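Quick notes on the structure that follows.
One protein chain is absent from this view; the other protein chains keep their places.
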Amino acid sequence: MSQNLVAAQGRRSVLRTKWPQRTALFVLVVLAALVPHMTGNQYYLSVAYQAEVLICLAIGLNIVVGYCGLLDLGFAAFFAIGAYTTGLLSVDRHWTILATIPPGIAIAVICAVIIGLPTLRLRSDYLAVVTLGFGLIIQSIATNLNQTGGATGIYGIPILTVGGIVIQTAQSFYYVFLILLVVFVFISFRLRNSRIGRAWLCIREDEDAAQAMGIKIHRYKLYAYMGGAVMGSVTGALYAPALTAISPPSFGFNESLLILMAVAIGGMGSVWGAILGGAIVVILPEAFRQFSQARLLIFGAMLIIIMMTRPRGLFPEGAFKGTATRLRERFNDRAPPRPLVAPPEAAVRDAPSEGP
Amino acid sequence: MFRNLKAMSVATTGLLVMSLATLSIGAQTGGVAAGAAKSNYVIGVPLPMTGAEAASGAEIFKAEELAAAQVNAAGGIMGHKVTLIEEDSACDATTAANAANLLVTKHVNAIVGEYCSTDALPEEPIFSRAGLPVIFAAANSPALLSFGYKDIFLALNSAAEDSATAAAFFKQDLKKTSIAVVDDQSAFGVAIADSMQADLKTAGMTLAGGSIQAVPNTLTDFSSVIAAIKSSGATGIFWTGYYAQAALFVKQLAAAGVTAPFVGDSAAFDPTFITGAGAAANGTYVDSAVAPSGPALTKFTSQYKAKFHSAPGPYSAYGYDGIKLMALAARQAKSITASKVIAALHKTKYVGVTGKFTFAKDGDRTGVPEEILTVTNGAYVKNSVQPKL
Partner (left out) sequence: MELFLNELANGLFVGAFFALVAVGYSMVYGILRLINFAHGDFFMVAAFVSYTILGAVAVGHVHMVWFTVIWVGLLVMLLTGLLAVLANRLIYHPMRRAALLSLMIAALGLSQVLENGVLNIPSWGSAFLTYPVTSPANGFNVGQSHFTWFQLIIVVISGLLSLGVYLLVSRTLLGKAMRAVSEDRIAAALMGINVDLVIAVVFFIGGALAGAAAVMTGVYYGQINYLMGWTVGLEAFTAAVLGGIGNIGGAVLGGVVLGIAQSVGTGWFGAEWALVVTFVVLVLLLWLRPTGILGERVARRM
């Protein structure tokens, strides 16, 4: 019964928000696609595609942290799994880059289950340290095994070709990751409004209540890990040929934190936030390059300021829905349709915020 | 919930506009340099300025500034003034790739820099695609030469022979044949440790404990590693990590009563090692291609001290020579065109403060003998006996 209720609300929100989100996405994609025509600057384009890479990862992590509410401090491990699978298969076994993606996904999913199973019973903080450990273990293994190139990593990763098109310049990688990004955004929205997505949100809001409602929380948590893992792995697989050389330090704890930062700055649970956050954590340190040694100092200060002034992130979940509703109100000059059962928004808004 | 929407959009837009503005200011300064490139010879300097190796990066950059000032004082390169653009590569592959792209965007004429091999590896294809002449100041992993790029030169000769020298020194001079090999899991340290393992086998010596001891480069307490070395019955210890950690290691070895001689590789060569390890540093050895000495070096050191009020690092002189060498090659080529400078570098014969420069076909510096230094009374001196290869 309650499941139906959630379902009904979910569908409503889709109906209400579909057109502005689609329009916004369309406009953004068109604008983004035009960027290389506005600047031929190699550096801008390479920063831009790195931002896209981080956004792709942030969207993946958003499924785990934002949708399902599982704190993950080792997400870079899945990124590493994708990149290393591609690196190894393409350099040692001479596979084409695209052919290495499926095995990368398979390994990532297996690892997601391995990390997922023992952590299902753990609550957030313990989960954090276990995922942290998982990230460090994957990095250690990559550093220690000769088969993965040890500390030097893998270099000489071949050129990516898609259907005869050679992808080598920053500009072409920009488009590759733009396409990947759009696909991820699309999948994210579809998942969010699916049965799985609603189950995730329920688990995030109240795990015990979700269980009481008959949601199989263990299974859905594993789905969340898998979803994130697949996105991380695919991004890694395409990032390896872009970098041409990969080494363990690129996939450490700091990388995991950077991805998590992108999600938190943007706004947990919000795909738009992940996009904004990913862009910020890549672009800001680069923009501060002229400060040389002080650039990370300024970046750290910005982080604190953002989190203090906007603790829910710059673009929190639901912000867009708010805009849509307002727009509708303004243009249609009529009140928005009220939700079926949920209390009117005003009541929610004015309710005392949950105490610490 | 949405009351702050306006504030939020303003904040967001402001933030993005600000960062884009800073980004474009950064690029505009690059644009100026590019426009002025007709009269300036712009050398890009990728070096770690943040992160764990930031100290070494800063020391090398200062030496390059000194060299550039001297070249300009002597009239520049056929009237072109030498200017340097420094970019932080942070000893991290991704940051390094960005730095390299940024330098290419700023239309630099040449590259002199890099300390970490981890950075140099992803930078190589970017510079090579841009056709730039590249002198790596201190990055010298043998892997750097394995791709056959024609425009890459190593000012510090490839570390390929380091381990052979050390193995010979242990066998011939110290008469120790059971050697514990310890690396710091860095790209550089592991490469040397692996080749040491092979060299020990060829020389009929034993690797104590049967395998290389690899320690994370963040480790500060070596007690369990030392216990493992002790129980392996090693009679000599070869260390391929960096100097700061070496100081901790040597100090703890001494405190644990280990008397087996300690030989460090070139990355362990730094005065900070001696101050850090204190009395325990005395009697340790370092195997190094980095033993420049002589009046030229003394002069460089005093000039550096006069300008920056601090002592140069062990690799500063290589950055200095790199700039001087690049300028010389351009003068010899009678052109600042990249391809001609590269051709001139291949033919170069130059004597810098770090000794004679000639390059092998693959860009490796040749003709610099390896040397064993030892620490006596808190200072590096050339060891009285040297191994014969």
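General observations
Letters A and B name the chains as they come in the text, with residue numbers starting at 1 for each one.
Heads up, the rule we're going with is that a contact is a pair of C-beta atoms (placed from the backbone, for glycine too) under 8 Å apart; a residue touches a chain by one contact, two chains touch by 3 or more.
Since the structure is predicted, the reported quantities are computational estimates derived from the model, not experimental observations.
Although one chain is omitted from the display, it touches the following shown chains in the full assembly: A, B. When you scan B:M78, B:A198 or B:A227 for touch with the missing chain, the hit is B:A227. Within the set B:A214, B:L325 or B:I372, the residue that contacts the chain not displayed is B:A214.
Screening A:Y67, A:F299 or A:F315 for touch with the missing chain picks out A:F299.
Interface note: of B:A69, B:A203 or B:L248, the residue touching the hidden chain in the full complex is B:L248.
In the complete complex, the hidden chain is touched by one of B:Q70, B:S128, B:T206 or B:T272, namely B:T272. Take chain B: the residues that touch the chain left off the picture are 50-52, 54-55, 58, 185, 211, 213-216, 218-221, 223-225, 227-228, 230-231, 243-244, 247-248, 251, 254-257, 272, 275-276, 278. Counting the whole complex, the residues of chain A in touch with the unshown chain are 65, 69, 71, 118-119, 121-126, 128-130, 132-134, 136-137, 140-141, 143-144, 207, 253, 257, 260-261, 264-265, 268, 293-294, 296-297, 299-304, 307-308, 311-313, 353, 355-356.
Definition applied: only the chains that are shown with their structure count from here on.
Taking each chain's centre as the mean of its C-alpha atoms, chain A lies 36 Å from chain B. Those residues of chain B that touch chain A in the shared complex are 1-3, 5, 8, 11-12, 15-16, 19-20, 22-23, 25-27, 29-30, 49-50, 54, 86-88, 91-94, 97-98, 101-102, 104-106, 117-118, 121-122, 125, 141, 143, 147, 185-187, 189-191, 194, 214.
Interface residues of chain A facing chain B in the complex, by the touch rule stated above, are 41-44, 46-47, 50, 143-144, 150-153, 155-156, 170, 243-247, 249-250, 276, 279-280, 283-284, 286-290, 292-293, 295-296, 306, 309-310, 314-315, 318-319, 322-323, 326, 345, 348-349.
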